[in-house]
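Our next item is subunit A:
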Amino acid sequence: MSYAIEMRNIRKEFPGIVANDDITLQVQEGEIHALFGENGAGKSTLMNVLFGLYQPDQGEIYVHGKKELINDPNDAARLGIGMVHQHFMLIDKFTVAENIILGREPKKHGVLDMAKAVKIVKKLSEKYGLDVDPNQKVEDITVGMQQRVEILKTLYRGSDILIFDEPTAVLTPIEIKELIEIMKRLVGEGKSIILITHKLKEIFEACDRCTVIRRGRNIDTVAITDTNPNDLASMMVGRKVNIQVNDAPYDPKEKVLEIEHLNVLDSRKVDVIKDLNLTVHGGEILGIAGVDGNGQTELIEAIAGLRKVKDGSIKINNDDVTNQKTRKIIEAGLGYIPEDRQKHGLVLDFSVGENMVLQTYYKKPYAQAGILHNKVITKKAKQLIQEFDVRTPSERTLARSLSGGNQQKVIVAREVDRSPQLLIAAQPTRGLDIGAIEFIHGKLIEEKKKGKAVLLVSFELDEILHLSDRIAVIYEGHIIDIVDPKKTDENELGLLMAGRKKGGSEA
Partner candidate 1 sequence: GCGNSKSSGSSATKKAAFKAGMVTDTGGVDDKSFNQSAWEGLTSFAKDNGLKKGSGVKYLQSTQASDYSPNLNTMVHQNYDIVYGIGFLMQSDIQKIAQQNPKAHLGIIDAVAVDKNNKPLKNVASITFKEQQGSFLVGVVAGLTTKTNKVGFIGGVNSALLKKFENGFKAGVKTVNPKAEIYAQYAGAFDAPDKGRAIAQTMYTKGADIIYASAGNTGNGVFTEAKNRAKNGKKVWVIGVDKDQHDQGMPENVTLTSMVKRVDQAIYDVTKQTKAGKFPGGKVLEFGLKENGVGIAPTTDNVSKKALSTVNDYKKKIIDGSLTVPTTDKEYKEYLANLK
Partner candidate 2 sequence: MSFFEILTIIIPSTLLTAAPLIFTSLGGVFSERSGVVNIGLEGLMAVGAFTAAIATLGLEHAGLGDASPWLAIVIAAVAGGVFSLIHAVVSISFRADQTVSGVALNFLAAGLTIFLVKMIYDGKGQTPYITHNIDKINIPGLSKIPIIGPIFFQQVTYTSYLAILISLLVWFIIFKTPFGLRLRSVGEHPAAADTLGISVSKMRYIGVALSGVFGGIGGAVYLVTITSNYNVSTIAGQGFLALAALVFGKWHPIGAMGASMFFGFAQALSITGQQIPFLDRLPSVVMLTAPYVLTLIVLTGFVGRAEAPKADGIPYIKGQR
């Protein structure tokens, strides 16, 4: 039997690390094949090899049964291989149509024929039900639509083998559902798909078979019908995974965060937070559920002093911190795991050690009279690396060179170690593997047990439901309802997130 794709004994080395070690991957014609593995297991690397971005040090690639050398993306395109990358490969300033036709432009007398390009894109998007506006600039469209543009790019090139590298990490639940439908439709047309994801649910919903890799090595390929989420998870991590649940009793203490009548403008001067009221107590995890773009980001930024508050008040431990400087708010007891860890959470060109004291470097014992105590900092860093199991060669390694999961661990270590009264965790596990998620969830629960207040913002309903003591649903800039996780389910939350209050009334 011939495979759509067969990669045999692939080995790929980076300076100091073997990313792929003798990996074999067989994708059948017309299937959705999951590629599953922890962060840094080598999934993206393997796919980049297949797409011609990397040359393997060893191994062979067969496409539709024929041995091929894929030297660059042009070769891949010629062979019908298209890839939607983990980080979108779109040019913000170009229109959707320009992004799609780039590299294979329709021409008239040697001049770009944009009218034709737009027509082609319209046709394609209708054919596959991928709704996009060809004339809009990419910087102006939603992440979901960007995803569709990426898919259209591959379809425009006539790809029949599609690689999706973690397409769902940045999508909302609704968008994920849509994407899975699209994938199924594409497979129905005879295309084959490789899907990389960390979410077991998606694998079981969408895929036919699954290949598990760990630390650059093949573990196994199984049919989805023959396995279950728990097995798959432990296969990946190499041990039993305990799904962390918030089993500590709900015992709220005094108010730590108190928000009253908050109003905030977004960067376009539109009201995004409207008369929002919210209280978080010590000893509780309060989850904020909501569809992306309902004011979550602005709310957190307002609390952290990163965005101006137009009206209303924010108190931490009865301290009014409204419109205070970020540093003052941090000193008042705020800890913050930001959504974009690389951009906001870390100085990537600082060492791991330096990153560990990003908010405390000027305080005792790390400094005195403006002079740094580097020895103390190093000692602290070593201790945290050990305690939080950060996989790094040493505390002097640059944060940039760490894998995403380990970068996140550095941030969590730093924030938790400061033991803030209020810990905001924004999408703390996005893009992380199950092992890392387990670890971070454990830490959040620990904080709660210590009597700290935790504000959890996540698009993952599972995460919210598992961890929260109370769930606040945010819709169009205010809290539409607060529910008890034990007395609710995904359906009810979904309705609330869409703005519908119990009893069917529109909010």
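FYI, a residue touches a chain if its C-beta (ideal position, glycine included) is under 8 Å from a C-beta of that chain, and two chains touch if they have at least 3 such contacts; residues count from 1.
On the choice of candidates, all candidates are chains of the complex that A comes from, given by their letters.
Remember, predicted model here, so these are calculated numbers, not experimental data.
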In-complex contact partner of subunit A, selected from candidates 1 or 2: 2
For the subunit A and candidate 2 complex, residues of the former touching the latter: 48, 51, 53-54, 72-74, 77, 83, 85, 89-94, 98-99, 102-105, 107, 110-112, 153, 400
